[in-house]
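All protein chains but one are shown in place.
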Amino acid sequence: MKRLLLVVMVGVVLASMSVMVVSGAPIKIGICQIVEHPALDAVRQGVIDSLTAAGYVEGTDVTYLLANAQGDMGTALSIAQDFRAQNVDLVVAIATPTAQAAAQVFAGTDTPIIYAAVTDPVAAGLVMDAKDPSENGNITGTSDLIPVASDIALLKELSPKIKKIGMVYNPGEANSVVLTDLAVAAARDLGVTIIKAVADTTANVPIAAQSLIGRVDALYVTTDNTVVSAIASVVGAAEEGGIPFLVGDPTSLGSGVTLATGFDYYEHGLLTGSVVQQVLNGKKPNEIPVTYQSKTVVVLDLDAAAKLGLTFPQSVIDKASKVFYGGAVWERAK
Amino acid sequence: MALILIHAAEQGLLYGIAALGVFITYRILNFPDLTVDGSFVTGAAIASSLLVTHGFDPFLVLAIAFAAGALAGVITGLLNTRLGITDLLAGVLSMIMLYSINLRIMGRPNISLLRTNTIIRVVERVFHPLGNMSVLLFITLIALSIMFILVLFFKTEIGLVLRATGDNEQMVIAQGVNTKRIKVAGLALSNGLVALSGALVAQYSGFADVGMGIGTIVAGLAAVIIGGSLIRSRKVLWMTTSVLIGSLIYRTAVMFALRYGHVIGFQASDLKLVTSLIVIIALVVPAFRERMSRRVKTC
Partner (left out) sequence: MLRLESIRKAFRAGQDVVLALGGINLALDKGDFLTVIGSNGAGKTTLLNVIAGTIFPTAGKVMVKGRDVTTLPTHQRARWIGRITQDPLAGTAPMMTIAENLALASKRAHRSLRLAITRKRRNEMIDQMVSLGMNLEHRLDDPVSLLSGGERQALTVTMATLAQPEILLLDEHTAALDPANAARVLLLTQEFVERMGVTTIMVTHNMEQALSLGNRLLMMNNGEVIYDFSGEEKESLTVIDLVDLFSRKHIVDDELLLKTS
């Protein structure tokens, strides 16, 4: 019985390998992400959809190898090595650790690597320079660097009473550290102070959030994967403290956050897809500088604001593209 | 196909060095040591920060990483022997402390080694004619050297005492040995190896990340247990070899799960499930074989 199972397994393996050999024509694109996460999944879908819309039919023009490192750095490396062993023509690496692994494995080859959702590609060692791509080798991509300065300015706009802003973040996430440092600097320029609370795992987010209540006038969370995963506890802390809460993830509208800014990660995926298309059309990665997403949105939760007794100033409402009111999402009429 | 095996072997041996460290505490000393999730990163942290900011020699960096890991092990040992904290808890406390310490060493959560002169780059340059095999050969050399040095160490007087401490501590005390010191020494050696592994893995992966140590104890135990169930021998040479083999099997299982998991209908997110299944098969096969042969004999 055991032997039969073994034979069947070997047979299946050989069959699948032969299939891979026969279909040599389509472009092989390996897409990898560090972890299952709605934002990262949206990026992946955006990339695929943008290519499909551009006329690359899956199966005939292009095949996708999808992989997910499940939060393990060693696995991210194995995935990159697997892509290389399978001779992919292009790699799309979503998030920093996956991008770094791909960059290492494909160093010295011609295979283009397009990274996505990397906040600071220079600090991550992926590229030498953000503006001048000539030294970047075979790597280029899109950055999800959110405009923290305008976020802080937005919070200030809500009320002149907002002088101290509390931030919960994971010091173990490179992207988050970059954004938090930028926020601290921006706050200084705008005349407000940032008070930080660290949460190195999702389990520690509630405690960190609660530790800020009573000491700050507003809460701000950037695109920190750890904290965003536990957003509900931060919402709870903000409600308890009666203070507004801004998060850099617009998909959290309706979860109780007072207002949210940032990118739609599906749009980010479409943007990445366009970079992929540039490379597929012949442009070299070291001719394309880091692509920053520019279309940020502002969304407001009127119900949450009402609970706080807060009225949004007209200037803020003018910026919003969506509001949450009466339990439903309303879009601005075009 | 050959490339996937080369990569599996490279990773298997690199992480195998950490598995040898886990072997020393878990098998030899009977001390379940959770420090390793932290000390693995300590090695990576020290190696990367010294390489990037100070341009140290890659080989020297390995020695320093080992020393740092040994220090972490000493801390756990002192927590246990001097303060009377139980082994599991002492390891956990050290691991938690190391998280902050590692962040301090690195200065930030992630350091890229992509454009730094790492030991891997040196090897690729020096052994260029060997092509794909150069790194594998180097890693094999290092792993086997470490293994043989360990085997030799366990044949020395101190090595024998270390083994006996885990086997019959009362007897060793009655023979005039301060077993507290021996345990601390064992933990130091073990975590030194784990940190060394971390330093090598960081240079191999091209980056050091404060989260890269998560799962070190699990992977190490998997290697020790798989190896131990395949090769049942009390001879030190076989025990250490089995640890490296166990690590190779574990990493190969991950690779195969990645590549062929979808063939059996598994999705990308089922990776850990598939890996565990392969590990279970590896564990069950020798026991199954034994039961079959026993059945034949009684017929």
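We call the chains A and B, going by the order they appear; numbering starts again at 1 in every chain.
The rule is short, and it goes like this: a residue touches a chain if its C-beta (ideal position, glycine included) is under 8 Å from a C-beta of that chain, and two chains touch if they have at least 3 such contacts.
If you're wondering where the values come from, they're calculated on a predicted model, not measured in any experiment.
Novice: Give the labels of the shown chains that the missing chain contacts, considering the complete complex.
Specialist: B
Novice: Check the options B:L60, B:M171 or B:L273 and report the residue that touches the missing chain.
Specialist: Result: among the candidates, B:M171 touches the missing chain.
Novice: If you put the missing chain back, which residues of chain B would it touch?
Specialist: 153, 155-161, 163-164, 167-168, 170-179, 234
To be clear about the criterion, only the chains that are shown with their structure count from here on.
Novice: Return the distance between the CA-based centres of chain A and chain B, expressed in whole Å.
Specialist: Whole-Å distance between the two chain centres: 32.
Novice: Inside the complex, what are the residues of chain B that reach chain A?
Specialist: By the definition above, chain B touches chain A via 1, 3-4, 7, 11, 15, 99, 103, 108-115, 201, 204-207, 209-212, 214-215, 219, 251, 254-255, 258-260, 263-264, 268-269, 271-272, 288.
Novice: In their shared complex, at which residues does chain A touch chain B?
Specialist: Residue list for chain A touching chain B: 2, 12-13, 16-17, 36, 66-68, 70-75, 77-79, 81-82, 84-86, 96-97, 100-101, 103-105, 107, 123-126, 128, 171-174, 177, 200.
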